[in-house]
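Missing here is one protein chain; the remaining ones are kept as they sit in the complex.
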Amino acid sequence: MLAVLPQLVVSGIATGMLYALIALSLTVGYRATTVVNFGHGEMVMAGAYALFVFAGFGLSFAPALILALGLLFLWGALTQRVFMRPIISGPHLSLAMMALAIGYAMRGGARLRWGSEVVTLTRPYSQDVFMLGPMVVTMDDLAISGFVLVLMGSLSILFYLTPVGRLVQAVFQSQRGAALVGLNVHAFHAMMWGVGAALGAAGGALLGLFLPLSPDMGVWTLVRGFAAMTLGGFGSFHGAVIGGLLLGVMEKLLGFYINTVFIDITAYLITILVLLIRPAGLFGRQTVVRI
Amino acid sequence: MAQPIVTPGPTSPTPRAPRLPRWLFWLIPLALLPLPLYLDQYRQYVVNLILVYVPVAIGFNVVIGNLGLLAFCNVAFFGIGAYTSGVLALKLGLPWWVTILPAGLMGALAGAAASVPALRGVRLFYLAIMTLAFGELLRWVYIRWVPVTGGSFGMSVPPPNVFGWVLDNEGHKYYAFLALAVITVVLTDRLLRSRFGRAFMAIKDNEQAAAAMGIPTDRYILLAFAWSGFVVGIGGSMYAALIGHITPIAFDLTELILQFAVVMVGGLGSLTGSVLGAALITTAPEFFRPFPGFLELLFGVLIVLVILFLPRGLASLLARLHPLFVDRYYRD
Amino acid sequence: MALLEIDNVTVRFGGLTAVDEVSLTVGAGEVCAVIGPNGAGKTTLFNAVSGNAAIGSGRILFQGEPIHGLLPHQISAKGVRRTFQNGGLFGDLTALENVLVGLHARVESGILGVLLASPSARRIETEATARARALLDLMEIGHVADQPAAQLSGGQQRIVEIVRALATEPPLLLLDEPAVGLAPHMREQLVSIIRRLAGQGIGILLIEHAIELVMSVADRVVVLNYGKKVADAPPAAVRADKNVLEAYLGHV
Partner (left out) sequence: MRLTKIFLTVAAAVATASPAFADNMQGITDKTIKIGNMGPFSGEAAVFNPLNYGPEAYLRYINAQGGVHGRKFETVFADDACNEAKGIAAARKLIYEDKVFMLMGVPCSGVAMAIKPMLEKEGIPWVGPAANPKLTRPTVPAMFHVTYTGIESGQAMAGFAMSNPALKKIAIVEHSNDWAHGYCNPASEYIKSHGGEVLERIAMERGSTDGTTQALKIKSIGAQAVMGCLYQQELIILLRDMQKFGVTAPVIGALGADFDQTVQQVNNPAAVRDKFFQPYQFKAKIGTPALKEFEDMFTKYLTKDELPKAGPPTNFYYFGIPVAIVTVEAFKRAGASPSREKWIAAMESIKDFDTGVLADKINLSKDNHVGVQRMFAVGLDKDGKQTIYSSWGKAQN
């Protein structure tokens, strides 16, 4: 039984990379605007379909991907600007519902267009399998991990080595303060919401490499992303990444060593356990908890 | 002890908000009594479905509208109510009317359990995610606990029975449902217009100030969740009686979005709004029927438009019409 | 015995000492003002008294009983009421409903009575409503009783908040910057209200930046600077105190 442990961990990390990316994209939007995008799953879905559409124009993978991410960036920024900004000072429930409703409408739209057909993307690489000692690693695993690591690397540079990181922190802590020092908070919100959407779309594009697309593909990723965020600490960037990886591994371990029926609720169990044991998560500050 | 600061002396007459006599309210259900004479079995069913969503919406509204917490677990209370009623009827052979109260109480219990994150100080979106997890875990239990719930196939519930009278006709169910809807509305109205309801609203607007007024906020958060669970649980019991077949999939995230829509479209924190929202959202799919496939898209757009242009829902339209329709939280 | 006794209280947030071994007392019918530059620890001291901030060391006694460590609603129930700096009104509730919330502890209707609309529960509720109306009338804002608090003017809001805090006739009232944003004539009204309350034996602890108002209303002035008490004397004496001048001038 223990012989498969390394394999489970490796596969878990590969899956966890995707969860980490989703959690990270959620966190970017949340940190910049203090609003969680409950319609984020549909941004993930839309990313995959956008890639499909652009690839359908005869573009090769990389340019199609860049266009898809650009499109979702614009769409994310636009939804923030047009739908979220007018109600930004309203009840939090309206914000959550607004995002949810936008997502719901997007899902309905995708179903109208693609609901009855099977849509797949073509991998830009061969479907090879490698042996890493006793462990099996596929090109999918490598491609996803590689892509996510590159994205994370660029994000780290953006947030830790450029002024953007400090801006995000400033806006997160005090929007009025940020406005006072001359930052256009509204534009910043829209932009970061767009970045979050584009990152989510990247997650969708990666999912689409090995799964057929479906209008509902975003829903599950959203739940996983939430759990990863919660585990890592709500609002923490590296927490989101580590939370995602841990979630990926835990799903595999729980499923294999206890029972496969637990795979689907690992995310929920983690959420509840974190609440009972350590509401702030692994790397979160107490800020989410009542002052 | 300090001396009395103020002695309510001769008060200068102050203009009061216009009020209607309370008994006028009873004209509404009274006027609705002959409805089955005019409706066929399809329309009657839709009306009954509206009545199911009345307690569901007012219960939900207590937590998200009045208490102002982002609790995303209403379908959990709904499902618990439905399954309690179903299991008691199917396994113990109890008549439906006996199962209504237990369904409400189980809902209240679920409500109390769901309030734990809030009592531990979790708020806002984080609370939303926690409570969402709670609801989905319960759904997992419905699927897994096959001997009791019938698992993913669900369970077929016998036709509802009230005092030995089998309600196998939509017109008959209507009276039972109308009575339950009226009872839940009246009780919730009384609760909200008492110090309890005022405490909920105070906690929503400013938790710290509420505590400074001597309100034990935790106890009231627990109460609001439990009441919400109770009322929604009764709605679940009505659902089981109406549909006759309950499956785990009826309590999924899509249903949650639907219930949110009922409350948001009706008006957050408004009892009247909840009733209006239930009527509108339940009948909306019937109007969308000529456009199958557009349902999700139209529904999403509808909610977006309501939030943007009618943030306080249909109730605010009524309130704008006449101050009579403004919700009040006191009795005089 | 003093009504309120703050004895060597220290409050720390992480490494920061916000209130540093402060002691002061408020007697019945006494108006005690706490002044000091921004960040001197005034509001933190208030929060410590009302139970919104935990104290690191020291004691807080109310009518001789320790109240530190109690929860805010328990302290409130004992008779310590406060207002908030940035308007602690419940904006969605009307002025009347706000005052009714203030009366919460006095409205002792049980949940069953409320649900069944028992005669006693109804009576308790209608009596409370009548009393709330009477209180608003007394402060001459009865005409706005049925307006949502968020729609009232700044001055009206301040008065509603004071009415709300006073509704249960507490022996001690904590007012956190009640004069902020008030027009001059409203300030005068505020001063007279405070005097009237003190005249009826209520102890008042007041945080205020408007020095003139403080000087005209306070029996005693406590000056905080960097969390430490630097003066505690009648207004005239404080005005002449070198430490106080330094505390303020040092920040200009």
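Per-chain residue numbering starts at 1, and chain names A, B and C are given in the order in which the chains are listed.
Basically, contacts are C-beta pairs under 8 Å (C-beta built on N, C-alpha and C of every residue); 3 or more make two chains touch, one makes a residue touch a chain.
The shown structure was predicted, so the numbers you read here are calculated from the model rather than taken from an experiment.
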Report summary line: Chains in view that the hidden chain touches are A, B
Query raised in the report: Thinking of the whole complex, not just what is shown, which of A:L18, A:V195 or A:L275 touches the missing chain?
Result: A:L18
Report summary line: By the document's definition of touch, the residue of B:F60, B:W97, B:Y126 or B:Y239 touching the omitted chain is B:Y239
Requested in this report: Provide the residue numbers of chain A that touch the chain removed from this figure.
Outcome: 1, 4, 7-8, 11-12, 14-15, 18, 108, 111, 114-118, 120, 127, 129, 136, 138, 207, 210-212, 214, 216-217, 219-220, 251-252, 255-256, 259-261, 263-264
Report task. Pick out the residues on chain B that sit against the missing chain. Result -> 26, 30, 33-34, 36-37, 40-43, 45-46, 49, 143-144, 151-154, 156, 159, 168-169, 171-172, 175, 239, 242-247, 249-250, 254-255, 285-286, 289, 292-296
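Keep in mind that, in the parts below, only the chains that are shown with their structure count from here on.
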Query - Arrangement of touching chains [line / ring / star / complete / other] - result: line
Report summary line: If chain centres are mean C-alpha positions, then the most distant from chain C is chain A
Requested in this report: By CA centroids, point me to the most central chain in this structure.
Outcome: B
Requested in this report: Go ahead and note the Å separation of the Cα centroids belonging to chain A and chain C.
Outcome: 47
Report task. Between chain A and chain B, tell me the centre distance in angstrom, where each centre is the average of that chain's C-alpha atoms. Result -> 33
Query raised in the report: Taking each chain's centre as its mean C-alpha position, how far apart are chain B and chain C in Å?
Result: 38
Requested in this report: Would you tell me which residues of chain A are touching chain B in their complex?
Outcome: 30, 35-36, 38, 83, 86-87, 90-94, 96-98, 100-109, 111-112, 115, 219, 223, 226-227, 229-230, 234, 261, 264-265, 267-269, 271-272, 275, 279, 288-290
Requested in this report: Under the touch definition given earlier, write down the residues of chain B that touch chain C in their complex.
Outcome: 1-6, 8-9, 11-12, 14-17, 187, 190-191, 193-196, 198-199, 201-202, 204-206, 208-217, 223, 269, 328-332
Query raised in the report: What part of chain C is in contact with chain B in the complex they form?
Result: 28, 50-52, 71-74, 76-77, 81-82, 84, 88-94, 96-97, 100-102, 104-105, 107, 109, 111, 114-115, 117, 121-122, 125-126, 128-138, 140, 142-143, 145-146, 164, 166, 168-171, 197, 200-202
